[in-house]
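Everything below concerns the one structure shown next.
Shown here: the complex without one of its protein chains, the others still in place.
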Amino acid sequence: MIYYITAILLILIGMYAVLTKKNIIKIVIGLSIVDSGVNLLLISIGYIKNGTAPIFSVKGLTPDKMVDPVPQALVLTAIVIGLGVTAVALSLVIRLYDHHKTLNIDKIRKLKW
Amino acid sequence: MNFSPVHFIAVPLFAAFLIPIVGRFSKEAVKLIPGLVLLYLSYVAISLYPIALQKPIVEIIAGFKPPFGISLYFGPLAAFLVTMVMLIGLVIWLYSYKFIIREPLEKYYMLFMLVIAGATGIMITGDIFNMFVFLEITSIAAYSLTAFLRDKDGAEAAFKYLLIGSFSSTFYLLAVMLIYANTGTLNIADIAAKMQTVPNQPKIFIMILFLVGFGIESELFPLNGWAPDAYSQAPSPIGGVFGGIVVKASTYAMMRFAFVLFNFHSMFELILVLGVITMLIAEMSAMRQQQIKRMLAFSSIGQMGLIMIAFGVGTDASVRAALFQVFNHAVIKTLLFLAAGYLVFHSGSKKISALDGLGHNKPITSFFFALGALAIIGLPPFSGFWSKLYILTSVAKGGFLASVVLILFSGIIEAIYYLRVVGRLYFKKDVSQDNVRRTPISGLVAMGILAVVILYVGLYPHQIIDLIKPAAHDLVDKAAYIKYGLLH
Partner (left out) sequence: MISIPVLLLLIFAAGLLAFIAHHTIPVLRDAIVIIAITIAGYIVWQLPGQTSNVNFSIGMFAINWGVTEYSQLFGLLIAVLSFFALIYSSAFMANKERLGYFYMNFMFSIGAMFGIVYSQDLISLFFFWEIMTWSSFMLTIYCCEEAQSVGLKYFIFSAIGAYSILTAIVIIYSGLGSLQLANIFANFGTMSIAAKLAVVILLITGFGVKSAMMPLHVWAPDAYKMSPAPYTAIFSGALSKMGIFGIGLVLFKLAAGQGFYPYVQEILAWIGALTALFSTFYAIFQTDAKKLLAYSSIGQLGYIITGLAIGTPLSITAALFLTIMHGIFKSMLFLSVGAVYYRTGTTNMNEVSGLIRKMPYTFFTALFGIITVAGIPPLGGFAGKWMLYESLIQSNHYFLVIVIFFASTAAFLYLYRFIFSMFLGQEEKETENVKEAPLRMIVPMLILAVSTLVFGVFPGLLLKPISGAMGYLGNFQHAWETSVLFNNWGSEIDLNTIVTSIGGVFIIAWILITVKGYRKNRYVTTKDIHTSGEVPTGNENLTYAIDFYKPFERALGSVLKPSVDKLYNYTGKLLEDSFEHLRYVYTGNGQTYAMYVMGFLLILFLFSELIFGVAL
């Protein structure tokens, strides 16, 4: 249960950062935190206390003792994707800073209406 | 030769990795590779089409039978959409051949290939997590393409797109997670079969997450803040890619899930209402835009609203109409973006007011723009007329007369702002001094192909309707999807 709560808290903290912080680097960090939260949530679905790897050739290991491997595989992929998105985001932040000389998202709104 | 739907994903992905390497040796090869890939894939799509029409092709990856492994589902709908994507992709490649002259070329084509791979991946995959991966491939490539021109506005637009796009992927991933927690499977057909056993509460929760996640990518109001910026700041052919490929892929996903996973009447109603709001606000916003590409972007959003209305009615006929509009909008909006690309290039400004009199100076490009404008307004004998007619009749038959009136009202607004631009092209004094630069042949051929498609479909609409019928059936028929998807 604690995992779920932590994960959801992480997501909320991240959302808070994204929605209220004016600095775009902080926004990107917020996105990363949301990502981590989602990943944590995802992996805790398959988690079983004192569970072990699902190796069927091990004698005496019943499926209810096995950790679900699928979320782990998913999370691995999701982490990689999250990394990619963060990298793109940060490179855009660099570009934005080059052009606007500011990191305040309220000042970067030339495209509107 | 034995083709398989895997090629649609594998070949462009491979090409995307090949391009930077080849780019070290030859720039020409970089330009040619995407064309060859798309030609090959168009050939594959067309040769797989009749097979998919008989029975959906379910491709099993790495020997794990569904519901365990990842499988690809290439039914009539996927065949229809993939063929459309390949056609649009090919045209855009042809156009880009001379249009994209700015380095780094290999990055442009690499990202372009990734978009193609990602979008087709979304359309043919039978696995929701796999779909997440493709969604992200498409999105990341799309963010980067938005900022491709390295200018001030491009970066701003790309950042907004990324910010909102991240929300989309987060919600989608949460939804995937909840589905897995509730059904224990990731195969869409299997989920569909098991969805009945899921209690209503989590089901609604998942549905809302999907709706918002895909709503962002499908440009539904109020989730579409990124769209006008991204469309207008990306290189012009990429505007076509967004309107014709990226958005259509997520619309496909939304509709597939809506029909197969959730059969809530209220969900369709919500989509219908959102569609109406999206359409109205977008068309009204387009009215006084100063920049042509931004205007096209809003018009694109408006058209998506129209498509959503038709989907939202949810009957067989309206789904057909929506798919017809999906196709027409992809073709017409791509033509408009391509033509606008050269108009902007020739006038040297993104402003609509800079287009005065270009019709005399650049007659063919302007003609294509005018044709596209007439087609998207829905005038006969162009293709847009028939899809709009189908949408209206099916919406009316579904009993939503108020929506019919609103669609027509927004149609009038659309006509006004498009005709203003066309009027400027032809009936103002020529202000540009540009007599040297001509639109290159490759660009004209690309636009010509789309124009011919528009006219052909406008004159022989039943040919495309014959293809849409099985596609719409594929979308609506949940039982068949489960049956074929699970290889029963």
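Order of writing sets the chain letters: A and B. Residues in each chain are counted from 1.
Operating definition for what follows: a contact is a pair of C-beta atoms (placed from the backbone, for glycine too) under 8 Å apart; a residue touches a chain by one contact, two chains touch by 3 or more.
Just so it is clear, the model here is predicted, and its values are computed rather than measured.
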{"item": "Options B:21, B:36 or B:405, residue touching the unrepresented chain", "value": "B:405"}
{"item": "Residue of B:2, B:54 or B:201 in touch with the missing chain, whole complex considered", "value": "B:201"}
{"item": "Residue among B:32, B:317 or B:449 that touches the chain left out of view", "value": "B:317"}
{"item": "Options B:223, B:292, B:310 or B:340, residue touching the unrepresented chain", "value": "B:223"}
{"item": "Selected from B:24, B:462 or B:488 as touching the chain missing from the view", "value": "B:462"}
{"item": "Touch residues of chain A, complete complex, unshown partner", "value": "15, 18-19, 22, 27, 105-106, 108-113"}
{"item": "Interface residues of chain B (partner: the chain not displayed)", "value": "159-160, 163-164, 167, 171, 200-201, 203-205, 207-208, 211-212, 215-216, 222-223, 225-226, 228-229, 264, 266-267, 270, 281, 284-285, 287-288, 317, 374, 379-381, 385-386, 389-390, 392-393, 395-397, 399, 401, 404-405, 408-409, 411-413, 415-416, 419-420, 423, 426-429, 461-462, 465"}
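Definition applied: only the chains that are shown with their structure count from here on.
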{"item": "Of chain A, residues touching chain B in the complex", "value": "11, 18, 24, 27, 31, 34-35, 38, 41-42, 45, 70-71, 74, 77-78, 81, 84-85, 88-89, 92-93, 95-96, 99-100, 108-111, 113"}
{"item": "Touching residues (chain side chain B, partner chain A) in the complex", "value": "129, 132-133, 136, 139-140, 143-144, 147, 150-153, 155-160, 162-163, 166, 169-170, 173-174, 176-177, 180-181, 186, 228-229, 232-233, 285"}
